[in-house]
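Contents: one structure, followed by commentary.
Removed from the display is one protein chain of the complex; every other protein chain stays in position.
Naming follows writing order (A and B), and every chain is counted from residue 1.
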Amino acid sequence: MAPIDADAGYALADLAARSGADLHGDGRVRVTRVATLERAGPGSIAFLANPKYAAMLDATRASAVIVTPEDAGRTALPKLVTPTPYLAFARIAAVLHPSASPAPGIHPTAVVDAGATVANGVSIGPHATIGAGTALAEGATIGAGCAIGRDVRIGARSRLDANVVVYDGCAIGADAIVYAGAVIGADGFGLAEDGGRWLRVPQVGRVVVGDRVEIGANTTVDRGAIDDTVIGDDVKLDNQVHIAHNCTIGEGTAIAGCVGIAGSTRIGKRCRIGGAAMISGHLSIPDGTTLGGAAVVMSTIREPGAYSGSWPVQKYQDWRRSAARLRQLDRLAERVAALERTWRARESGG
Amino acid sequence: MAPIDADAGYALADLAARSGADLHGDGRVRVTRVATLERAGPGSIAFLANPKYAAMLDATRASAVIVTPEDAGRTALPKLVTPTPYLAFARIAAVLHPSASPAPGIHPTAVVDAGATVANGVSIGPHATIGAGTALAEGATIGAGCAIGRDVRIGARSRLDANVVVYDGCAIGADAIVYAGAVIGADGFGLAEDGGRWLRVPQVGRVVVGDRVEIGANTTVDRGAIDDTVIGDDVKLDNQVHIAHNCTIGEGTAIAGCVGIAGSTRIGKRCRIGGAAMISGHLSIPDGTTLGGAAVVMSTIREPGAYSGSWPVQKYQDWRRSAARLRQLDRLAERVAALERTWRARESGG
Partner (left out) sequence: MAPIDADAGYALADLAARSGADLHGDGRVRVTRVATLERAGPGSIAFLANPKYAAMLDATRASAVIVTPEDAGRTALPKLVTPTPYLAFARIAAVLHPSASPAPGIHPTAVVDAGATVANGVSIGPHATIGAGTALAEGATIGAGCAIGRDVRIGARSRLDANVVVYDGCAIGADAIVYAGAVIGADGFGLAEDGGRWLRVPQVGRVVVGDRVEIGANTTVDRGAIDDTVIGDDVKLDNQVHIAHNCTIGEGTAIAGCVGIAGSTRIGKRCRIGGAAMISGHLSIPDGTTLGGAAVVMSTIREPGAYSGSWPVQKYQDWRRSAARLRQLDRLAERVAALERTWRARESGG
């Protein structure tokens, strides 16, 4: 299944084998890159997953396409046919556009403590700092400007992009990706009242991150107050997510951008949390829950399912009226109840 | 129009010429700095744009003021008169408080790949990293700790503040400002389901940023999945904004802090997006739209105009009641309809 000529990309038949899709048409067509149907040119492969864009098949200049069995008849182009075109596309994109790994080695400007352990094949970028007692497993990549504290564990083949910070004692599993600017293990927001002043509560737990986790750019995950904050295997966090101390995020859960989760909340496995959702502390969300974008969760959800909650955007003047009415909603409900009572009294009395 | 004596600031007549405002009163008054009406002292110039603060004109200790023709009669101070005092103030502030540019040159601690191209007048700060194939145009400034990947383009006179990260292949136009901690070009949140697990979808597009764009501190703009994420000329993004993969932001649009925009959404030109607004993916917003703070947009907006949508804050107990009533709103509407039907039946039948 090696490419016949790497410079000229891959034969379509080869990509069929690598993606698990069925080949229809000329398998010798050479493919060098992925593209959208709209902007594809010769040498590129595009996919159609949503039938509403099927018209684009006619005009595309792609050399090959990936389609469902239902759509296969709509184009005469060489094609890969599969019930899951997006998945096949993802596999093919990984073949055509492999991520460039930096060469192993420690950049001379990096500051690596003598008490750190650096396995084979590790790459440490310029101006990175690695603390004492920290262990970087085989093939890990530490980006430029990363600051990794003491006694940290970074798993095999995990990649930390530029300017990531990992505080003392935290652990990240294997094959994880942490994007630039993320901060893992800062203190949780723990405050005790002490005679009208705030007393800081030491945060002695860690952050423990599983395998194959992705943590988005500028996302923050706080260390636990006493026990650990735990991010399960295969969890995917988008950018600018905030996970507070002692949260537990179950395996395979995906959390979109700008989500905030307050302390000690437990999110189940395989949940999908929409962007900008905000989840209060000390509550739980069951496995398999879907939460709509910008939804605000204030108490435990007991039944899995799809949940939403946000004001539907309106023209400004309409919103002003809706908002005014909302403030009077309790009174309106009472007025309706009064009408019902009056009516019933009249009916029974009259 | 050069200052008579730079040490003593500028003559008011000079500032009138530089700002396009009319001079009323003694043009020889020296002005060294801007101030608010409330806190101004001798040597400072303040402005009044909002008539509700007109009473402050009486008490101000400013040496000169900028006012509208309508307000000109309210003060005997030397003044600049213009229909747009805030604009004149902005121009004068730029004269009185020019931003300090670092001296050109590459700091000895910076790591600049031999394959990078550095034009004349470029400044590269301490501990910055510049990758192979990257080109920094004339007069660009790269702050301390920035990590600029490979094959990046930074336009003339653009300024990246400290600890900015730009991923491989991204392009930033001329005269742009990127504030500290911003991350440009991290992977979009692209996941395909593969037998119950998430498979990462390579993100092969770039981020392309126009001229005169500002990108706020800790803001993130993700690279496109296939095509590019595009930030048009003159777009202004405040802090902690998140722009997901394949968004297009039209020219001149201003987006306030904490806004999140999900993938593949198209924002028109000259829009104004209020702080903390959250915009779903795969939708579009027309040119010239104004969106209120914290509004949540879940579907395409077809007509330009002003839109809002958020729960108006209430006293906690009132909110509890409103929220409970909201959950029963569908039932309430049915009860009203039942009353109407009963009434009509009675009227027609009785």
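One rule holds for everything that comes next: contacts are C-beta pairs under 8 Å (C-beta built on N, C-alpha and C of every residue); 3 or more make two chains touch, one makes a residue touch a chain.
Keep in mind that what you see is a predicted model, and the values were worked out from it rather than measured.
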Looking at B:135, B:199 or B:254, which residue reaches the missing chain?
B:254
Missing-chain contact among B:17, B:72 or B:87 belongs to B:87
I need the residue numbers on subunit A that touch the omitted chain, in ascending order.
109, 111, 127, 129, 145, 147, 150, 163, 165, 167-168, 181, 183, 186-187, 189-194, 196-202, 204, 218, 220, 222, 226-227, 240, 242, 244, 258, 260, 262, 278, 280, 290-292, 295-298, 301, 305-312, 314, 318, 321-322, 325-326, 328-329, 332, 335-336, 339, 342-343
Pick out the residues on subunit B that sit against the missing chain.
33-36, 39, 84, 86-87, 89-91, 93-94, 97, 99-100, 107, 109, 125-127, 143-145, 161-163, 177, 179-181, 212, 214, 216-218, 234, 236, 238-240, 252, 254, 256-258, 270, 275-276, 293-294, 310-316, 319-320, 323, 326-327, 329-330, 332-333, 336, 339-340, 343
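We adopt the following convention: only the chains that are shown with their structure count from here on.
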Distance from the CA centroid of subunit A to that of subunit B, rounded to the nearest Å?
25
